[in-house]
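Step one of this worksheet: look at the structure below.
Note that this complex is displayed minus one protein chain, with the remaining chains in position.
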Amino acid sequence: MARFLKTKKEEVGLSPEAFKLRGEKKSDAVLLRIIDFDPQKLEEYIVEEINNIENCNKTNSVTWFNIDGIHDEKIMTEISSTFELEPMILSDVMNPHARPKIHEYDNCIYLSLKMLQYDEVMNYISSENLVIIIKENVLISFQERKGDVFEPVRERIRKNKKTIRTSRVDYLAFSLIDVVLDNYKYIISEIGTKIESLEVDLLQNPEVSVLEQINSYKKEIIYLSKSIKPSKEIISELLKMESEYLSDSIYIHLQELQNNIHQSIESIESYREILSDQLHIYHTTISSKLNDTMKFLTVFSVVFIPLTFIAGIYGTNFDFIPELHYKYSYFIMLGIMLLIAILMISYFKKKKWF
Amino acid sequence: MARFLKTKKEEVGLSPEAFKLRGEKKSDAVLLRIIDFDPQKLEEYIVEEINNIENCNKTNSVTWFNIDGIHDEKIMTEISSTFELEPMILSDVMNPHARPKIHEYDNCIYLSLKMLQYDEVMNYISSENLVIIIKENVLISFQERKGDVFEPVRERIRKNKKTIRTSRVDYLAFSLIDVVLDNYKYIISEIGTKIESLEVDLLQNPEVSVLEQINSYKKEIIYLSKSIKPSKEIISELLKMESEYLSDSIYIHLQELQNNIHQSIESIESYREILSDQLHIYHTTISSKLNDTMKFLTVFSVVFIPLTFIAGIYGTNFDFIPELHYKYSYFIMLGIMLLIAILMISYFKKKKWF
Amino acid sequence: MARFLKTKKEEVGLSPEAFKLRGEKKSDAVLLRIIDFDPQKLEEYIVEEINNIENCNKTNSVTWFNIDGIHDEKIMTEISSTFELEPMILSDVMNPHARPKIHEYDNCIYLSLKMLQYDEVMNYISSENLVIIIKENVLISFQERKGDVFEPVRERIRKNKKTIRTSRVDYLAFSLIDVVLDNYKYIISEIGTKIESLEVDLLQNPEVSVLEQINSYKKEIIYLSKSIKPSKEIISELLKMESEYLSDSIYIHLQELQNNIHQSIESIESYREILSDQLHIYHTTISSKLNDTMKFLTVFSVVFIPLTFIAGIYGTNFDFIPELHYKYSYFIMLGIMLLIAILMISYFKKKKWF
Amino acid sequence: MARFLKTKKEEVGLSPEAFKLRGEKKSDAVLLRIIDFDPQKLEEYIVEEINNIENCNKTNSVTWFNIDGIHDEKIMTEISSTFELEPMILSDVMNPHARPKIHEYDNCIYLSLKMLQYDEVMNYISSENLVIIIKENVLISFQERKGDVFEPVRERIRKNKKTIRTSRVDYLAFSLIDVVLDNYKYIISEIGTKIESLEVDLLQNPEVSVLEQINSYKKEIIYLSKSIKPSKEIISELLKMESEYLSDSIYIHLQELQNNIHQSIESIESYREILSDQLHIYHTTISSKLNDTMKFLTVFSVVFIPLTFIAGIYGTNFDFIPELHYKYSYFIMLGIMLLIAILMISYFKKKKWF
Partner (left out) sequence: MARFLKTKKEEVGLSPEAFKLRGEKKSDAVLLRIIDFDPQKLEEYIVEEINNIENCNKTNSVTWFNIDGIHDEKIMTEISSTFELEPMILSDVMNPHARPKIHEYDNCIYLSLKMLQYDEVMNYISSENLVIIIKENVLISFQERKGDVFEPVRERIRKNKKTIRTSRVDYLAFSLIDVVLDNYKYIISEIGTKIESLEVDLLQNPEVSVLEQINSYKKEIIYLSKSIKPSKEIISELLKMESEYLSDSIYIHLQELQNNIHQSIESIESYREILSDQLHIYHTTISSKLNDTMKFLTVFSVVFIPLTFIAGIYGTNFDFIPELHYKYSYFIMLGIMLLIAILMISYFKKKKWF
């Protein structure tokens, strides 16, 4: 299916409130990890049954519900009613191909981002929707697949890092987004290293494999660009939002995020240009090599063609060819041939043809 | 006629109120489908004669008039007077090549969009104007041709889906626009799948048919872009409009539409870039193949040219060529030829020419 | 002279109030057509002497002065004083190469647009300045050359079309601009048809004449773009203007104009892209053909080169070449040659070289 | 030195108040021309010694100090103190490579523009800074080199043209800027004529000299664009400025300037595109010619190769070649050769190869 926009026939005209997964069906069990913390205490569980969530919801501490897997419609309905989320929100969560989006609802902030993964061997970036819902004291995050991308944040919570444990839910949200954005930078950095290392082969050794690589990096860069750019809008919206769920102290961190996004996008633009240039250079190198090949062929042919012609003349069987009968004419012919060859070669040397 | 802008000589200087079809004449009968619903009841008719519309217009329930065919000037006049529409509106409806447009009149909102259809076999996108007129409790939609594109919406109305039956006319309008926009995404997704599948042939097998396909996709993507981009303005205008015909609750849905349009346009841009790259890659691959061909010819010619020359020398008929008379000179010549060939081939091997 | 900007040495430093034609001098008589109308009456004259204008100016009905020819400095001065126009206005009228412009003076609105004419045979667009001056009850229009482009508007006035006869001067101005803008669309549509019809030759038959056509359309499209784009600003300015000369009811028509301009510009952009693509495709097709030519030459040469070499060997005159004396060696040689040819051809077949 | 940005090592870190010429040193005497006028009187002097300026400064009439030469640090200091200019202003005047700039100081408006000169023979545009300082009743203009570019303005003052003699200093400033901007248009028009005349050679006669010309025009157009674009900002700033030195009546003239700048920039953009297209067309024409050359070579070689091969076969010295001994075999061979040649040529004719 198309990688840049995945919309199936049967999704056309679907109601915006329908709880229906708009992606590939999966059969893995949904995994719910809960971390509940305040400066003093920290509790971490993995919940098997979704029906005992309700209790956690009532604490005064910050509670982070991390849900891996969005394909189970029953669980979604349960989450929706437990947290009093509007049906449209969960319908959005279940559409993994949706564009990143932010909206302030009456009782929460909804925010989604693309989370990227880079397979270095195949040079393929895959994306996944990350949804973060910010409520009073509660943060709910949805991932499509199981993953440990938020492990550094969990680690920082566990190790009782001052800031994260004493802050409100908005700082936790910032930390999660920060991880996603740092990951963008890391991927760009990785792919960039590869792109820059193409340079050597480009001019010396322009083989089709180099062309294949340029082409493949170009596609990944376009995909990166398309996945990352909407995040800029998301962060800008967040910065302009005057929500009760965002404390004043968070804005400086959001500005930091914005700066990171800018840097990512600028780097992507730089690499895009570099790849375009590389393609041009490749093409021009090929033309240059073609010219060299032609020159070689030309020089070679052009030196031998008249010599062969002379030999041909004295291979004719006319009864009366006076030159044939002088004793040294064979050697004279060889000498003349040598002379012609030397003259031509020095002419080409002068013209810098080889 | 030109596909991207169709204006005939006789349309220059036409009065903006003239009821005259500015497109191809058609002779099909105009089809009028009426759906009248409120949470409790649902009535559906297909009207043959336009003069019994007037009654439907007076109900308190939501009434959706769907008119397939815009070429009958008499019917248009009748509709115009029944719904008290300004003459300019119907004049606009009858111009199927008009750019999408939105305007708030005194007694209605007028809105038009391009509805697209993709012929996968011919790889050809055709467009049709969809006009939606939103009045108090009444929605009138005009399509150029008969079509069942709104069937999913009708289905949702019939199956008594909660939201659509309890909402006002604005939600119905949103649902219709949503279908059109989902259809954009579906078409982009289809054409995108085809574009992405070109990749393999591009590098391995760059035949003219691949070039024809790239060219044809490029044109369709430009057409898509031109047809879809104005919709962005339409939705933005709708979002900024503070009309009595739009309830507060509709804005979140309109934002959803805007997000969809953004995603469509971004995907189109991505595919446009990919196609541009593909054209470059194709061209470069051709150059690369040409270089390979030349190398092959060069290697071959260059190895045989001196050998043929040597044979030519000993084919001359000079009386005195001493080499001719030694017993093994023929074999010595063959040996020397072999040696020259081996030397040249190993030289080319070193230069990586084959 | 340069087509895109025509400024002569002697025009540098000219006073902005100078009544001096900044274009080619012409000697045709200036033609003044006056139409004076209100809902009841309609008078039309062609005036030979400019000095009897003054009377017409005093009526309460709408009076449209249409002046064909801007080169007569004496007449210009007279018009200027009759209608109490500032000297700068007439100085602007007499500069046919000026950029389209709009300005609200104390006693009138000044507005100029490029009026285009397309010579289909030569594929050449020529432009002319149209100046419209809107005063209370009076509209003055200046054209460089005699033309009947406004005939449709005159026809609508004559045939007593309701709207135009009952409206004020602003509606007349709108009608004139509408004709100009419809004409843009018509020209784009004509040139577009031609561009689209290039496609077939492009891939099958890439001759230099196709290249010439692409080049020529490209230039005309750039010229179109440069001539039409300023109109967008003009209409936008007009929409923002809160002048006594513009009634409220005119704004919806101006929006229509703006929509038309947008459509024209978008179509131009589409054709510009299509032409760019066509140039690329042409170039790539040429490369592809070149590769085919080379393959053909290569296959042919490469098959015969070794055969000719073999023949050459047995053409040598060595005393002792044992093969020469076996009875069937000639036929064996022919057989070997055939074998070599078959092997090579099947090798090229496998490589898909022909 | 670099043409597009000239900054020397020793200029890095220079104080913004330093009176030091940041350009090439010159040793010409500085020329000061003073024109003092009001509607009644006009005085014109050329001043040798700068110390008698002070008197002129006190009149009520408009006084225009035109200074040709900015390299004399002593004179600069004197001017600075006579007119009470801030040190930063003169420091700016003495930096001829500075970007055009406008600033409203407490006692003057400072404004600088690039003044261009086009050497048609060398196709080279050189630029010079023009600084205009507007004070109450006094205008000071600085030029790098002696020049008569403002002669038309002086002429208009001398000939007692109504407007310029009755206006204030702002109108004089406008007239000077107008000359500079008209000169831009004149240069674009000149270079444009040359660009447009390239077309013919481009398709028929694509020699390297055409390529050199395209390249050279491209560079000049980039230089033009870089020099002219900042003027747009300058004029816009001037229009937004609410300074006591600018009378209300000047704004309509400034709008005229803005329109001129727009036209210049649009024309430059058009020519830039045309040049880009020309480069593409040139390249494509070359490819097309290459293909023609190859076809010719191919047709020729391919016709003779088999013929030569046949001759080679019957040149072999086998004892037993039956064909050699039939009486007419030589003529039969010639006939067969002719037949092969005709067949091949007609095949190539069919393939449209020549």
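Lettered A, B, C and D in written order, each chain numbered from 1.
Here, a residue touches a chain if its C-beta (ideal position, glycine included) is under 8 Å from a C-beta of that chain, and two chains touch if they have at least 3 such contacts.
Quantities reported herein were computed from a predicted structural model and do not represent experimental measurements.
Participant: In the complete assembly, which of D:L31, D:V47, D:M88 or D:I345 touches the absent chain?
Facilitator: D:M88
Participant: Of A:H71, A:R156 or A:K232, which one is in contact with the hidden chain?
Facilitator: From the options A:H71, A:R156 or A:K232, the contact with the absent chain belongs to A:R156.
Participant: Hey, which subunit D residues sit against the chain that's not shown?
Facilitator: Answer for subunit D: residues 1-9, 11-17, 88, 98-99, 101, 103, 206, 208, 211-212, 215, 218-219, 222-223, 225-226, 229-230, 279, 282-283, 286-287, 289-290, 293-294, 296-297, 300-301, 304, 307-308, 311-312, 314-317, 321, 323-325, 327-330, 333-334 touch the chain left out.
Participant: Tell me, which residues in subunit A touch the chain that this view leaves out?
Facilitator: Residues of subunit A in touch with the missing chain: 151-153, 156, 161, 163-164, 175, 178-179, 182-183, 185-186, 188-193, 195-196, 199, 202-203, 252-253, 255-256, 259-260, 262-264, 266-267, 269-271, 273-274, 277, 280-281, 283-285, 287-288, 290-291, 294-295, 297-298, 301-302, 305-306, 308-309, 312-313, 315-321, 353.
We take it that only the chains that are shown with their structure count from here on.
Participant: What's the rotation angle, in degrees and to the nearest 5, for a C-alpha fit of subunit C onto subunit D?
Facilitator: The rotation relating subunit C to subunit D comes to 70 degrees.
Participant: With chain centres defined as C-alpha means, what is the inter-centre distance between subunit A and subunit B in Å?
Facilitator: Computed from C-alpha means, the inter-chain centre distance equals 26 Å.
Participant: Please report how many Å separate the Cα centroid of subunit A from that of subunit C, as a whole number.
Facilitator: Spacing between the chain centres: roughly 41 Å.
Participant: Can you list the residues of subunit B that touch 2 or more other chains?
Facilitator: Each of 283, 287, 290, 294, 297, 301, 308, 312, 315-317, 321 in subunit B touches at least two other chains.
Participant: What kind of graph do the touching chains make: line, ring, star, complete, other?
Facilitator: line
Participant: For this entry, which pairs of chains touch?
Facilitator: Between chains, contact exists in these pairs: A-B, B-C, C-D.
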